[in-house]
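What you see is the complex with one protein chain gone and the rest in place.
Let's look at subunit A:
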């Protein structure tokens, strides 16, 4: 699809239009458009703004309520990271389901009749937002740490390493992929958000309870419970076995349903 296609105009056609060269739509343009669509409604704008607002509020809460010795970069990152890990997947869900709930897909898939390209652009736009949000959170947390330690008079504690920040970003990216997966699977904002809360709050509690009361499940849980596996990215040094468990659980709970959802989107009728 890299060659430009000229519109054929027959010379015999009395009312022929001037020929013009039509260039294919570059993917970068699709990503720009999808990014725009994430910000251009009130709901979308405030959802994005909430990333910054949550970071500031969580930072303020740590400064106000945490004991002096708890003013550490790690505590800021945990305080900001928890609410952010809820908001980011919802951003991912809505980027997909908006096309169906608001029926804009009718126009989107008509202007760009290659749904795989549209979804890829959405995924790239979503992940860009996610990674930028993480850096915003990092910056706000660092400012909070400086401010907090200035207030307590203690030296600022910088206890988040680059590797730790990397695994936190990975955890959030996986969370956003979960949202994206639920979006393509359900293609309805309400259903996907309910699905997300089941995924991130109901299932972990249920599996946790099962592990607590059933001996046989205790050793099995890390291989089954995907939230358990992802949560370890936040606070535990990852071992080879932990990575394997992350791979197995995300394969079952994320990658396979994602593949099924993508297949459904590509085939389904857009109404």
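Heads up, the rule we're going with is that a contact is a pair of C-beta atoms (placed from the backbone, for glycine too) under 8 Å apart; a residue touches a chain by one contact, two chains touch by 3 or more; residues count from 1.
The rule we apply is simple: contacts and distances are computed from a predicted model.
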Per UniProt record, name of the chain withheld from view ["cytochrome-c oxidase", "ATP-binding cassette domain-containing protein", "Hydrogenase-4 component E" or "HPr-rel-A system PqqD family peptide chaperone"]: "ATP-binding cassette domain-containing protein"
Among A:82, A:106, A:132 or A:256, the residue in touch with the chain that has been omitted: A:106
Positions on subunit A contacted by the hidden chain, ascending: 1, 4-5, 7-8, 13, 15-17, 20, 22-25, 29-30, 32-33, 36-37, 40-44, 98, 102-104, 106-107, 109-114, 267, 269-271
